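As you look at this complex, bear in mind that one protein chain is not there, while each of the others sits in place.
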């Protein structure tokens, strides 16, 4: 069925909101700025309820089926987290009501920070960044301040970024005024000391490394690389998008990074919400902790307080204190899992990815031979000869009731399919996904057109994205 | 996609429940009654969440689209009601904690009863019955007691029931030990004094009348019939299933009934839950109120109490006090609507039914010419000649994304399609339904096979109900 | 009004379509003097916010903390996921699944429920629910009358007294005989009357019974012997069968009672769940709805309501019961609950209940309370408090003493108390300390 746009339903004269009475009398607004009428359709609650319920059925969520988006860590989002975040004592709390009246919220922030420090081995933390990319930017701002305080801001203008990095890495560095130098990973999919050495010099502000990287491979040379960068006067940034497999296994601090962000909406189970909100706390080593954004949350003599005292801080990076509810959900998750649970998360996420790798390797090409961690990278090498591309495989998966993996990323491989099942998937679920992938590889051989013409069973067939960009229609008319 | 049965997922060794620790020590159970192992598969929370989410998508609810089941009043179920019913102060309240500790719940029960009395004009009420049919039975028990106290229990053994009545009416009467005498409605679809008179005599315990009846027609002779029955020594029962159109328009008490039930899950918006729970409060006139079930909720000197004092009461009819949460939801609804809102409910429910009647009458046969109230009865007279039946029309509606009307009921008409849109449906929604019905009438003419072979777009095609009954498989094996 | 979609324009347009001038013409088939002249004496509608405030206040007037109250309504932990899943409108707002093609969700869930319940109780079949434990019990009795064409039932007095009240109500209206069996010193039913009576439709025992005592159900069937008398085994604490034998083991023909413990909140007594299971031979006489497995036109496994010829909407006055609305959503809650636990989780949970209950028993004995019934119990038992511990004392201490039990075999100040998994050791110790302090 089709669902009309909001303004195509009824005459728009409805109201689905309880307008309260007003006993304070009417004050006539006699302003030159008074608004003279505008038109936004209103609907009754039953209509609104049905409209959005129907729209929701065109979406795919983690509770629909496996959501194997590589580097996105689409794990189960516990309902308990939502319940905790909806407690009135939290939702009704105003961000400016002062330390005395906010001890509960401050406790949540402080304790979450402590847990993240323990998990990563880092020395200090800020919870302000509202997303991973925000955390990257905040970290780079800190790097910049570090070099400025060393009188090297002007010289150290370049950030090294591996070719397999997320797009946010160069975008954040660029936004922060850095030049980008791309570093190639080797044939095994990892960075080498030799390759990084090529670019090291007095112009290097730092390096941004995702580990395990977006090929699903652990950067085994990371400590040597970190040491090298440090020796050259640069700093090392860890993109924490792929933290999941390391939980309880490796403390990122030990790999030599100076700052890292954590995507709470990936590793710590908070829902992605169709695009957000996320949260991107940044953990740092002691030598740069003075640059962390103000305010910090501290605990002294039995009381939690916002501390604005740090003079070297880069300053505030969010209107208040970040996406508090998201942090609260992640905190709930960590307490639910406990140390044993967290360790199993890492273990099972790697087990699941390797299981898929093993079961699919005879059907899809593996561009890298190195061991996979929590995600595995295939491409369409085997299918190309039948005129079938990664995109076709992805769309055919949709037809079969599965969300496709991350496609055409990372860019270092053509036709990438990056599969991250997460630990939330049962064996039955993995087997079903594998079965679908295998059947698609057969279809590709036998009748590629099925794939090229897919999807057929979804809300719509392939959407003309070129038209959308050429003639942008970004709002409706009424 | 298919969703396996619970025992077909994984190895059944999972647990999705937080088993608490136990510090009270282990007491060895050394009983001859000790259970020696049994097998029920357990699943993790992500698996359970996905299983039931997927199952839910195979269902159709009021938030999916119009649900025009005649005599079922499938109106919008406000989410606020659910929120209120989930308040801890209500959900954690034990039914036996005594009046002092239950003043909140007792207030809800008492005030809901008062509102129902005002709406119906009746004198007293019990909220114990857990469903409409339960309310019928309770009322008939009261009738029986009434006749017993008059020394007429043995003589008055027959209940009059119109041919258009719900099946629960004869079933309840029969369960209560009465004989049933069916009374025919006339060509206009209503009961007449003449027809009822035929059966009146000293054997008559009472009559059960649904008004408006299940043909959607107001029983205009009801007062005369009531008077007649009363004069003959019988009592009049009102089946309140179709109360919706009368809200704020007619007080049922004025039509002469002595007792009636109300389906809170119809008229007062509580969700049907795929089959229940409902609630079937019974309202009565003063002269039989002493027979109401114990306990009753009374209000004296500022305190609500359960009153067990009535000696003539038929006794308790529910383990505790009925479906409390359902009552609470209905109470919330009544307070939300207020007097103006309730009146509009009645008005718009009739407007909507008549609108459908008007717009479809050239396409489908109207067996009765009388004015419709909140529901309208068509049948398949016009379509039969094309080899298409009511069932085919219903199934084709499913294909088009609509829930069919009530079909093959009432029984007095062959091929009934009883359509009750309720006031919750917007004009756009009615127009969409009408459009679908019109197009089906055209399809019936042009290519009846489309209908006969429908549905094609649902979870499954027509289910072999004969097989299911002939070889009952009522549980799975594992 | 936020729940009504029509705008003024809509109404006018629609009236015009119908050729009418006013809404009141729509009601012209109603005799004019029946039409109300005045408005209902009900306040105007309240906003969502005022209602939320009001109901928060009202609900706060109830005591809603942990208590030792049981007796047919139990305090067990309820996973939040149950509320979450059952609130999906496709489940919550759907009707009875008469149209199988668009109701496979409800139908499969009920089929799964029937399967889990019948296996858990050790019975052949389970229906799709009755209203609650009490009415389910009565339906069991009625089924036995129907099946045996007899009119006498032999009923234990150790059955929940509220259930017995409901039985009495039905008995008075419908007309059948109830003969009671006494309780012995162990708190179990004295079965001696079974031998001296003839033409009994059924023998009804509750286990654990109202005093929490596990009955010797193994004695029933042998004592019935060749008679066609049915054995009805009822229960109000269904969790007991996680560690004690279920009715099916003892050959019960009907096993019925309350399912509230499996994921339903106390909610002042409802909605709960009437569990109703039975043996194969009773299938076509059983009350209530049944879901069966079948195939669709393409031979694909599908589910539908079945054996509807027993039901009121088909059979009318010859139906096996008048039930129509049942407790559908409660069924869904229970099957979600059971699937989260599985047998291993149930067993662990049962053990915690038992351990906690036995612990409290021991501690109560230590401080001078007595336990008069010697029979073994699951998570409920009858304790006799010393006289000093009056109800008022309990209230002052912030406790509810339990449900008072008055029986000739018991001393005064006897109460039924229930100890489930929601109590931690520290809760129990605090209780003992508090009441011990008074002694």
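Each chain carries a letter (A, B and C) given by its place in the written order, and its residues are counted from 1.
The working rule: a residue touches a chain if its C-beta (ideal position, glycine included) is under 8 Å from a C-beta of that chain, and two chains touch if they have at least 3 such contacts.
Values in this document were obtained by computation on a predicted structure and should not be read as measured data.
**Q** Which visible chains touch the chain that is not shown?
**A** The omitted chain makes contact with A, B, C across the full complex.
**Q** One chain is left out of this view; which of A:173, A:236, A:436 or A:451 touches it in the full complex?
**A** Of these options, the touching residue for the absent chain is A:173.
**Q** For the full complex, which residue in B:6, B:40, B:66 or B:80 touches the chain that was left out?
**A** Result: among the candidates, B:80 touches the missing chain.
**Q** Among A:164, A:185, A:242 or A:255, exactly one should touch the missing chain; which is it?
**A** A:255
**Q** Tell me which of A:18, A:164 or A:441 is the one touching the absent chain.
**A** Checking each option in A:18, A:164 or A:441, the one touching the absent chain turns out to be A:18.
**Q** With the missing chain put back, which residues of chain C would touch it? List them for me.
**A** Contact residues on chain C toward the absent chain are 2, 48-49, 52, 77, 79-80, 84, 87-88, 340, 422.
**Q** Please output the residues of chain B touching the missing chain, sorted low to high.
**A** Residues 10-11, 13-21, 43-47, 49, 53, 79-80, 82-83 of chain B touch the chain absent from view.
Throughout what follows, only the chains that are shown with their structure count from here on.
**Q** Between A-C and B-C, flag the pair that has more C-beta pairs in contact.
**A** Output for the comparison: B-C.
**Q** Looking at C-alpha means, what's the farthest chain from chain B?
**A** Computed centres place A farthest from chain B.
**Q** Roughly how many whole angstrom separate the Cα centroids of chain B and chain C?
**A** A distance of 20 Å separates the two centres.
**Q** At least two other chains touched by the same residue of chain B: list those residues.
**A** Residues 14, 45, 49, 53, 57, 62-64, 76, 78, 424-427, 429 of chain B touch two or more partner chains.
**Q** Name the residues of chain C that each touch 2 or more other chains.
**A** Those would be 2-5, 10, 48, 81, 84, 89.
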